[in-house]
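The structure appears below as structure tokens.
The other protein chains are all here in position, but one chain of the complex has been omitted.
Should a chain be cited, it is by its letter among A and B, assigned in written order, with residues numbered from 1 in that chain.
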Amino acid sequence: MAVYKQQYRPYEGPRTSPIWRFLVPLRYSYAKILQSRLLVLLLALCMFYPCACATIIYLSHNSPALAALRLRSGILPQVDGRFFYFFCTVQGSLAFVLTALIGPGLVWPDLANGALALYLSRPFARLEYVASKMTILVLLLSTITWLPGLVLFAIQAGCVGWDWAVDNAWLAGAILVASIVWIVVLSLIGLALSAWVRWRTAAGVAVLAVYFVGAGLGRAINNIWQTRYGYLIDLGEVMNTVWAGLFRYYRGPGLSPVHAWLMLLLVCLVCIKALASKVRGLEVVR
Amino acid sequence: MSHDLVVLEDVCRFYGEVLGVNHINLSIGPGITSLVGPNGSGKTTLLSLIAGLIRPSKGRISVLGYRPDQPQQLMRILGYATQFDSFPMGLTGLGLIYSLLRMSGYPHSDCRKMANQALEQVGLVQDSHRRIGAYSKGMKQRLKLACAIAHQPQVLLLDEPLNGLDPLIRATIIQMLRRLGREGRHVIISSHVLNEVEMISDQVVLLSGGYVAAEGPIHTVRTEIKDQPMEFLIQCDKPRLLACSIFQHDHVVEARLLPEDQGLLVKTRDANQFCRTICRLALGQVQIHGIIPTDDNVRSIYEYLVGNQEASK
Partner (left out) sequence: MTGLLRRQLWGIMRLEIRRLFLSRMSLVVYLLAFAPAILLIGHATFETRYRQRLRSIAKTHKPLAGLDQVYPGMSMQQVVERLGRPYAQRFGRRGSPTVFYQYTDGTTNLTVVFMQGYVWRLLYREPTSLPEYLRLLSGIFNLYYLRLGIFFGAVWVFASLFRGQILDKTIHYYLLCPVRREVLMAGKYLAGLLSMILVFDLGVLFQWIGTLWLFDKATLAGYLDQSSLRQLLTCVAVTALGCLGYGSVFTAVGLIFRNPIVPAAAILAWEQINPFLPAALKPLGMIHYLQSLLPSSAKLDQQIPPMISLLIRPGEPARPTVAVIWIVTVSLVLLAVCCVLARRLQVNYATD
């Protein structure tokens, strides 16, 4: 009998479920992210608008408080699709800023330091790696988008009554879908750029550029070609169109919601393709 | 400041609250000097301080009379092969050395010649036109050496220069380093491979926890370690008799017979007295074939000075 057969004893104890292994790298990433005071400050700032909205909802159903503040009841905005559309616009912009700050640092360091080979040499697939990195952004962005959105919905339901909640249940669904779609798009863009652009700085600039340069070029296309299809490369406009459709809010002429959804799908597919080509254990240079 | 020495005077370097090196006083002359110490003992910090890549928190450094904050003068006489395996993107081996020499101000024709010479010395001529990204670890290591020696510096700092090299290339590089040392250049090497350090070094600097634990030629360092008895292997015809005789002397703390007549292992507190005793005994009834100091090497010094501290941590 070979020596190794006599002496080698592999680990035979229990193993964690493979389904949840993608959560392992999360804890380290969060620990690192939350070390940054700037990010913690930004996260706190992201809660300002939801708090203001909650105050508005509370005041609009509290006549004595309104009277004490000498405000007319009509001065406060109505809590409807338009209200939540603007909520998503503000929180979505902040989610974008957070992605520009956090996203670039997610994949790039692993690629630069050869850590990907270490991850992938374990029973940890590329898909799990991407899911793990994506979960970091998804959870963080959820805390500033759909979670406070649903809390606002619940506050309104609590103030008005169960009937309002039943009649406007589509609003809760819209908040959830609108936020999750935006989070997924942002996460994929953040990860793809982090994987493709070698430096954290450059990847951050690229995330900003995708948004702002896309908007600028979109306008240029519209003006040169006398069309509205330029908006297709304006990520903000695309997302606003999708949100407006979900919240049944008319924004005036612009992109059609179908085109906007298709564009989002295309962006996601391109990002997934980009990630698939970069998230590999080994990069061959000739 | 001396013009033929690398001098460090009371040099300290802290990374925030973390100690890099502390109160380092060294004068390094021509020849090969090895910095030896465990991981995190401050070897790389010391090399980076000498090269001016980092500044000391306290103290003064002079490299053959030049200050490290004068790169325009210092880097003419200094070459540094760092521990980092990263290279500027998209360049070939030859392209990198050529570009660095152009940056140093050498004219085009000289740059080409000097780059080729350096690549030849490290055996990388054949691959000089390949992109660095495609190089193996050993080739990258050799390229770093080539970058460091390309401008023929007087002072050469090499951080773990033999890492990742195959045995043949290793021998070639050791030969090259020996030649550079013989030529009177200051070759300062940081290394973990103790037997290679011993093979090539004229003197060692032993670092531990950011402090210099010992410095000087290996033999001198060993004799200065008073608290550790020196160990000798004596090969003779009557080891038992010799053991009885020698053990009567106060300076002998241990005498051990090795199996299968391999000889007698003696530990003594005083090497000079031990030699005199052995001479006297050799004139008598015991025929001595040989006396070999068994702990007069870098490994033993390392164990005595660093191993104890590491063990006590």
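Heads up, the rule we're going with is that a contact is a pair of C-beta atoms (placed from the backbone, for glycine too) under 8 Å apart; a residue touches a chain by one contact, two chains touch by 3 or more.
Source: prediction; values computed, not measured.
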Give the residue, chosen from B:74, B:119, B:214 or B:305, that touches the chain omitted from the document. B:74
Any idea which of A:134, A:155, A:221 or A:267 touches the chain not displayed? A:221
Touching residues of chain A against the unshown chain: what are they? 38, 97, 100-101, 104, 112, 197-202, 204-206, 208-209, 212-213, 216-217, 219-225
To test your reading of the contact rule: which positions on chain B touch the chain that is missing from view? 15, 48, 51-55, 69, 71-76, 78-80, 82, 84, 86-90, 96, 99-100, 102-107, 147, 151
